[in-house]
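Missing here: one protein chain of the complex. Every other protein chain is in place.
The letters A and B name the chains in turn, as written, and every chain counts its residues from 1.
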Amino acid sequence: MTDRRRVILSALLPGFPQLAAGRWGGGGLSLTVWLAFVGLLLTRWARFAAGWGGPLDHKIASLTVVAGLIGAWGWSLYDVSNPGGVKQSGVSQWSLAARAFRKNRIAVAGVLVVVWVYLIALVTPLIAPHDPAAQASLLTARMVGPGGEFVLGTDDLARDVLSRILYGARISLSIGFVAVGISVTIGTLVGAVSGYLGGWVDTVLMRFVDMVISFPRLVLLISLSALFDTNSILMITVVLGFTQWPGTARVVRGDVLSLREREFIEASRALGFSRRRIILRHVIPNVLSSVIVVATLAIGNVIVLEAGLSFLGLGLLPPTPSWGSMVAGGRDQLLGAWWMSTFPGLAIVLTVVAFNLAGEGLRDALDPRLRT
Amino acid sequence: MRTFIARRLLGAIPLVLGIATLIFFVVNLAPGDPTARFLNPNTSPEAQEQVRVNLGLDQPLPIRYVRWLGALAKGDLGDSFSHNRPVVDIIQELLPNTLLLSFSAIGLAFILGILLGILQAVRQYSLLDSIASMVGLFFYSMPSFWLALMMVLLFSYGANVWDWPIQFPASDVQDIEYAFFSPVEKVQDRLMHLTLPATSLALVLAAGIARFTRASMLDVIRQDFIRTARAKGLSEPVVIFRHALRNALIPVITLVGLYLPFLFSGTVFIETVFAWPGMGKLVVDSILERDYPVVMGGTLVFAVMVVVGNLVSDVLYAVVDPRIRHD
Partner (left out) sequence: MTTRPDLLVVTDLRTHFTTEVGVARAVDGVSFQVGMGETLGIVGESGCGKTVTALSILQLIPSPPGEILKGSSILFDGEELLKAAPARLREIRGNDISMIFQEPMTSLNPVLKVGHQIEEALRLHRGLSKSEARSAGVALLAEVGISDPEERYDCYPHHLSGGMLQRIMIAIALSCEPRVLIADEPTTALDVTVQAQILDLLAKLQDRHGMALLLITHDLGVIAEVCDRVVVMYGGQIVETGTTQDILTRPEHPYTQGLLASLPGSGDRDVRLNPIPGTVPSPVNWPAGCRFRDRCPVAEERCAESVPELLPLSEETTRLARCWRVGSIGGPVEGST
């Protein structure tokens, strides 16, 4: 294929030339984004246009579509016109890891799914067939099976299951993201301080970590959430964030212990830099790769935990569409409306599987000991 | 070995004490008045105050803490607010159910997981290996409560609808007419009731164990002494089961301790889904009812079980690995 034709092709079908060249991570993403969003514009033009004047989430949805289209198009075109620029192969730790990661097709697929789940969550207001809280006629549309007008059926309150799953994605993903953000920040700081300072600080912190880890996590979570009324998104996020950090702390501490002995840390110590500066500038950046892996795997974990709390009635309460409470809601209707529990659960499984695949791919790629 | 166990038990005391303290303060510092749940709002303030005094809730927190610890040392966990029974009695009644469920689940999980892990490692890169890895990842990523519901849907309700030969009960530990069953029927009935909850709980764990066993087994199979075993002319089953497996299991054993918190978290869901009268359900219900003594007692029992489980895993570790010495 000549360069000219490749450029034209990538202007029409961004991602296709890359996909054809076997780079199906970037290529697949931009092609699917392009096709899906163009299709979305064609079928939902009215909603898209209305989005700009609508509520915030609606605005964000329309913005996401525009950004996605521009991103896919721009990336593909840039990539085609600078063949050397993107293919550059450094030998730094990160580019080695990137190359190892790209080879791992399943992990790349995991990342693709993760990105797509986020994109869907963002554009939900444009694509959801129904209002998640709106009840159709309780006489005619209660517990209607999948297929037909309601693709995944309706629940016992005659609400569209698909729309509720779509809106639930936003909640699950935001809670996962923010809670892991909190827990990873705390965990990294505690782990770095504990590992770097050592001594009694380390002993006390790690004893505490041991204690929390050897404690049935869910029981702790349940106590906290029942006692602190976690029925708001904010509270449940905070409770999850503040209970998940010990695992990160332990991993980071291990990394720091081995890092502490390395020359460049010794050198900065010899230069008389403050501990604070050494920890923030030298220690933490070097444990970043472990932290990324832990964080990716933790998001899946937190999503399951949130669903679990909501399932027990301790998390988000109806009518907020949370995957966990949807599964719980279907529990009593298992005989009459199996789809009510099944599909939200599948959404959880799919999302968590994608995060786990991505996380494990990252771990394999970032861990030089595993690289052959 | 005996001194090792004794020392580990002594070492666990501060941990249990720490956990007990944590529980006490989390529960008691939380906002909300425990009496509000079971007192009629119309009772006079004096009567309400009297109830508080009776429950010891009028005392300052440190005093309550010391009293609770003192009673705890005597094996007294106080009385339940809402059931009017000693917490110890309630736990004695429900703990066997939870232990039955957890032991069956963890046993099943380890058997399934280890066998699958070995099979995958021995047939690395085969179709079976990739399919098992993928399926395992799905189970591993599954919320146990959803898996439990799906099991009920398929093997209880579904089996009924489609007229499958076996149909498992969807709730409780035994049939309502259990008392009238013959001994054989009793065992059968218990097993039938146990199957779905234990399997739901086990599958999630088994997926993790299989992944770990596979990795560990692959690690061992590459080692020199396996080559030595083959060079002696030993058959493949002997090489795998006598030479490789024991080495591969050493790291897997640590999972016993590591998975216990997950297991007990799982029982909370499974007991809820299957209306299984056990500790997990008890703790959740008590939290909702603000029955503090039960919450504290139940949580403490969980913590102690985790600590004991870790101890068991350490002992197993020492049994399997002769390189570890305890003297």
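Note that a residue touches a chain if its C-beta (ideal position, glycine included) is under 8 Å from a C-beta of that chain, and two chains touch if they have at least 3 such contacts.
Please read all numbers here as calculations on a predicted model, not as lab measurements.
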{"item": "Chains shown that the absent chain touches, full complex", "value": "B"}
{"item": "Selected from B:62, B:75, B:165 or B:233 as touching the chain missing from the view", "value": "B:233"}
{"item": "For subunit B, residues in touch with the removed chain", "value": "125, 222-225, 227-235, 242-243, 246-247, 250, 320-323"}
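Quick note on the criterion: only the chains that are shown with their structure count from here on.
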{"item": "CA centroid of subunit A to CA centroid of subunit B, Å", "value": "29"}
{"item": "Residue ranges of subunit B in contact with subunit A within the complex", "value": "15, 18-19, 22-23, 26-27, 30-32, 137-138, 140-143, 145-146, 149-150, 152-153, 157, 260-262, 264-265, 268-269, 272-273, 283-284, 287-288, 295, 298-299, 302-303, 306-307, 310"}
{"item": "Footprint of subunit B on subunit A - complex, ascending", "value": "207-208, 210-211, 213-220, 222-224, 226-229, 300, 304, 307-308, 311-314, 324, 327, 330-331, 334-335, 338, 341-342, 345, 348-349, 352-353, 355-357"}
